[in-house]
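This is the structure I want to talk about, given as structure tokens.
Shown here: the complex without one of its protein chains, the others still in place.
Our next item is subunit A:
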Amino acid sequence: MTDSTANTGNDSFGTSRVKRGLAEMLKGGVIMDVVTADQAKIAEDAGAVAVMALERVPADIRAQGGVARMSDPDLIEQIIESVSIPVMAKARIGHFVEAQVLQALKVDYIDESEVLSPADYVNHIDKWDFTVPFVCGATNLGEALRRITEGAAMIRSKGEAGTGDVSEATKHIRTIKGEIAALGAKSADELYVAAKELQAPYDLVVEVARSGRLPVVLFTAGGVATPADAALMMQLGADGVFVGSGIFKSGEPAKRAAAIVRATTFYDDPAAIADASRGLGEAMVGINVADVPAPHRLATRGW
């Protein structure tokens, strides 16, 4: 490392343990989408465990259409400058050059995200090539394991971003958790076929079957808009929550952000969730996923 603060000697950077480790430290926390440095400060002050820097929140990407790409480097740098918590940023699926740029900007995590327009409809980014860790979306266990095989150090269930409708997030976290539980019930000789059906490496499938969990942290995302939504995700077994449009598309973002943080910590305490849910003003209006035509659903991007 050229950084003058770096230690000397036999240090290892960018190892799996270091990449997955940062996600471990984010557990029980809320990662918030922000589009300006001011919003990033609001998120940090409200108790966000990290922020996701992007140019448009998913609700606006959905409303405005067009190709959605990596954010302007100036914007990302302003956000990095404005907060002390980890800063994540999104690259398009398969766009390894956007990922190279984000690494050069020294973001703390890259989200290879279906919310942006995919750059490659066949391949995802080879994430082992990078020092910076990646989080990737998944709708089911096979997809999660393929992303981990490609080097993802954290998984988030996808949900349907920019809708404020939590139903897809519920479906995806239930699917992933259910498939993990089903693996655990299989005998050793059934895991070969399970690996084939999941389209995932056998060794990884065995590891999940034995441990009863993914080898990386599992957050959930896509449609979370209220404290109760966040607590629902946690009760369904998520390690933490991403909130995109739900905060800064609501009436009182700072209050709502702090309330979602509280409900995520006390997710199993209905009285605390009730307290957190009071007096938050308008939630984002949102759109029912059922009303989103299939070609406009983001969760189907990535495979």
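As a convention for this text, contacts are C-beta pairs under 8 Å (C-beta built on N, C-alpha and C of every residue); 3 or more make two chains touch, one makes a residue touch a chain; residues count from 1.
In this section, contacts and distances are computed from a predicted model.
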item: Undisplayed chain, where the name is taken from the UniProt record, one of "Cytochrome bc1 complex Rieske iron-sulfur subunit", "Glutamine ABC transporter permease GlnP", "Pyridoxal 5'-phosphate synthase subunit PdxT" or "Oxidoreductase"; value: "Pyridoxal 5'-phosphate synthase subunit PdxT"
item: Option touching the unshown chain, where A:L116, A:V132 or A:V208 are the choices; value: A:V132
item: Those residues of subunit A which, in the complete complex, touch the missing chain; value: 1, 3, 5-15, 17-18, 21-22, 24-29, 44-45, 47-50, 80, 83-86, 103, 106-109, 131-133, 258, 261-262, 265-266
